[in-house]
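This is the structure I have questions about; it appears just below.
The other protein chains are all here in position, but one chain of the complex has been omitted.
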Amino acid sequence: MRIGVMVCHCGNNIAATVDVEAVAAAAREFPDVVFATDHMYACSDPGQGTIEQTIRSLKLDGVVVASCSPRMHEVTFRRAVERAGLNRYMFEMANIREHVAWISLDRKRNTEKATDLVRMAVEKLRHNRPLTAKSFEVQKRVLIIGAGVAGIQAALDCAEGGLDVILVERRQSIGGVMSKLDKTFPTVDCSVCVLGPKMVDVGQHPRITLHALSEVEELSGYVGNFEVKVRKKAPFVDWTKCTGCGACLEKCPSRKVPDSHNEGICTTTAITIPFPQAIPKRAAIDPTVCLHFTKGKCGVCKKVCPADAIDYDMQDEIITEKVGAVIAATGLDLFDHRKCGEYGGGRYPDVITSLQYERMLSASGPTAGHIKRPSDGAEPKTVVFIACVGSRDRSVDRPYCSNFCCMYTAKQAILTRDHIPDSRAYVFYMDIRATGKGYEEFVRRAQEEYEVQYIRGRVAQIHPTTGPDGNQLMVRGADTLLGVQVEIRADLVVLAVGAESAHGAPALAEKLRISYDAYGFFLESHPKLRPVETNTVGVFLAGACQAPKDIPASVAQASAAAGKVLALLSKDKLESDPQIAQVQTIRCIGCGKCERTCPFGAIRMRELRDGSKRAEVVETVCQGCGICSVTCPVRAIQLAHFTDSQLLAEVNALCRTWDETTES
Amino acid sequence: MSGPALPKLTLAYYPGCSQTGTAAEYDRSSRACCAALGVELVDVPDWTCCGSTPAHTVDHFLAGALAARNLLQAELAGFDRVTTPCPSCLAALRTASHHLAEKAPAENGAPQDSGPNYRTEVERLLDRPAPLRASAVSVLQVLTEDVGLEAMTSAVTRPLTGLRVAPYYGCIMNRPPGLMQFDDPENPTAMDRVLTACGATVVDYPFKTECCGAAFGMPRLDIMQRLSARLLDMAASCGADAIVVACPLCQMNLDLRRGQVNAKAGTSHTMPVPYFTQLLGLALGLPESGLGLDKLVLPLGPALEAARAREDKRAALAQAELAARAARKNGAPANGNGPKENTPCA
Partner (left out) sequence: MQTPVQPLDLAQARDPDFQAAVARESGQALASCYQCGNCTAGCAYTPDYDFPVHQVMRLVQLGLKERALSCRSIWLCATCQACTTRCPNNIDVAKVMDVLRHMARRAGYAPERGVKTFTDGFLASVAKHGRIFEVGLAAAFAIKSGKPMQDAGLGLPMLTHGKLSFTPHEPEGNGKAEVAAIFARFDRVAADKSRAETVSSAKPADKTGGGK
């Protein structure tokens, strides 16, 4: 073999603490090395140029570059050697920057270590083989899970980009949390008015297939060729016939069902259309509260339906779709404040959540936009807002900040004054986070223009009290700026509850084989540079499922995810990484351990003609983690480019060096 | 009397210093109730003061040693579980057993080199090995958990129907939750349930865990006056006939020191402050002499009588209404309506 070695100075980054010339000189003596040099910046155009020229002029078979981390420039150098006519896997990198130069100031030791690393790389390269990527066809279709504003935006962008979209939403209507809001900050736009047109577009777009009241049952396959099973739950109403006229809602006798779209502040019927702007505008029956299903009586809706759409015998349906990519946009749920005993633990009807208040503020909500106390329907004059309920709070295991509560609280305080001009609003806060465009100005408006009284401190207790103004709530908090306790008699208390991951998110993550953190938020590939990708190729993230965020950020992230998907599926074929596991069938004993340990489901047991089973790797699914290689009891499965021989060659190179060292 | 069987349980009993003096009625009624409900109490032999609050405000190891001595005495007598009526003793005993059981000194990220080892220091003061297993629970906890509300309800023979009570737990019975591990720290309900089992009407009392002034009665009377006045005002505005307690210090501040509290606040609250075990004893039909009712400075009698009278009147009116309804069915004229139910504290 003819190997060339280049040792990089990386300016002063490496050269300051490593004698790069000495390393190059030592490398010249290594077996099969015919050329070794040092260079100021190997990754630069001249540096790459030198590599390419040397490969051609000296007819090299392989190249070692000793420089930075492969995560920085492995791709760069592989491309360079490929341009010069070599297979890109006949290239090795020795990391003498992050692993040597940047961790010690001892020049002598560093140079020795760098020399060892180059020796190891050379040995590995001597055992490398050329590898060829395979290409495979892709489905130009995308599955989007969740149809809140992020899912909706991603669906529209992908559809406009020419992809077919399968949009799955577990609720009866799309729209998510944004469809429950009255107004949005900082513009105080009507939420459903700006979301509505997008929802309609989704419902009407020829490329978007919407499955509402559905959930992902199973996802299998690999990037470009996923297979997803979706469970369409039975609405007990034939949606091809239902026109959304609402006749059934009017007659349904089961009227005490807590209305989940209205956050439980009012009741609804067992057969329901969640809200007037719902897409799809179709009725569905909740069998857990429907008299027909629970008691066997009643068939009123079936009788009154002019389209004869009611079908009590409907069953869930499982459909299968093939898609090339997946975007998870499952959004968020809110913290359950009943854990907080100091705010009444859910016992006081006039202590409500921000989203419940939002439904009250909404003109299409149960109170037609009139703010009314749940206890007696009276209009409140003093409204107290409490920030950070279930956020920034280690004692309830929610240490993070929920991102948008400061803003929505300011908005709600402003709206309170709009709805009730002689009202007074107070906000108990710890800090104000108003980092978006126009956000700080918005919060200042609340304080300066709308006379919302902000009080810096938390609330220790809320209890009912009677006073000259009737039944009120005594709110006892602190003003830490003054250093005093503060008592306010409130008519209504609104808790700014924090964000949590959507219920069931971890279970979905397991199905998608993506990672999630301790709070159920899905993990991005890199927090700074890859916010919409996951570590599973082909699965992307959009919106609050990744971390609490507001509408502009969710929309931006959704478009970003759509962009990534469009780029991924813009080619007709994708290349698979050849650094994957390979089975030597003749050694395989068919024990199946590799199949069981593979985290990606990339190994199948195949039956041979004689009836025995042998392991087989699905090349496009394998992520090259190597767990199978370690598990196999007979060494039948090896990871290409990281075979046992290659790795042991490196180990031998290192240990042999130590043996030969005369110093202790 | 059918219902779940009473347990046959034997526990060590740590009375605490006040039970021999100002809180004798608590001791007496606790013992009576436990005996009646199948709980045998064996006094911790040769028990001494646990140190209460003063000890831990001087030194945590001194407090630990004083408390641990009693746990050790219980252990030596063969008991792992000790019950005590006084929340302060309970806190002292539980703090000691909690820290003695700990291996790592750090809590919530505090520096690992958190100073001297608790067990070592306590043993140095005790000059004996510190207890290993014994730990304490309150009498209230034993009654609600070991005896159980069902058994208690079945054993009630003279329900306190019509008596409106404000259950006042005191500040440390359930706090901090990590240490006391009993009931909800913001809205405890164990005593509520015991009193309901006794047939009383429990009002919704928002100051269940607000401090009464503790031991400040002597050194800072003004503080205790202010804090106890708050509690009484709230109980009155909730419509309570009595404020029921589970702590000797709370009881003293609200009862014995009532004159001082009323004087400072300019009020004239007369509601009695019985221990919950006294009410439970009455409901169980135990002889009054064994419950120490005569030791209550503000007498319980008038409140009980007023409640009985009210209840009799309500029952009579309800009867009359039923008769009238029956008569109406047969064509006779109607007679009038029953009274409205009292609404709990708003």
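Note that the chains are named A and B in the order they appear, and that numbering of residues resets to 1 at the start of each chain.
Keep in mind that, in the parts below, a residue touches a chain if its C-beta (ideal position, glycine included) is under 8 Å from a C-beta of that chain, and two chains touch if they have at least 3 such contacts.
Since the structure is predicted, the reported quantities are computational estimates derived from the model, not experimental observations.
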**Fill in**
Where B:53, B:161, B:189 or B:267 are the choices, the one touching the absent chain is B:53
**Request:** Based on the whole complex, identify which of A:460, A:608 or A:634 touches the chain you can't see.
**Result:** A:460
**Request:** May I ask which residue of B:13, B:79 or B:216 touches the chain that does not appear here?
**Result:** B:216
**Message:** Using the document's contact rule, name the residues of chain B that touch the chain not shown here.
**Reply:** 17-18, 20-22, 24, 45-49, 51-62, 65-66, 69, 105-111, 113-115, 124-127, 171-172, 175-177, 185-186, 209-211, 213-223, 226-227, 256-257, 259-260, 294-297
**Request:** State which residues belonging to chain A touch the missing partner chain.
**Result:** 342, 388, 392-396, 430, 456-461, 476-480, 483-486
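Here is the rule we use: only the chains that are shown with their structure count from here on.
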**Request:** Between chain A and chain B, tell me the centre distance in angstrom, where each centre is the average of that chain's C-alpha atoms.
**Result:** 51
**Fill in**
Seen from chain B, its contact residues with chain A in the complex are 108, 184-187, 204, 206-207, 237, 345-346
**Prompt:** Within the complex, which stretch of chain A touches chain B?
**Reply:** 341-342, 345, 347, 394, 461, 463-466, 471, 474
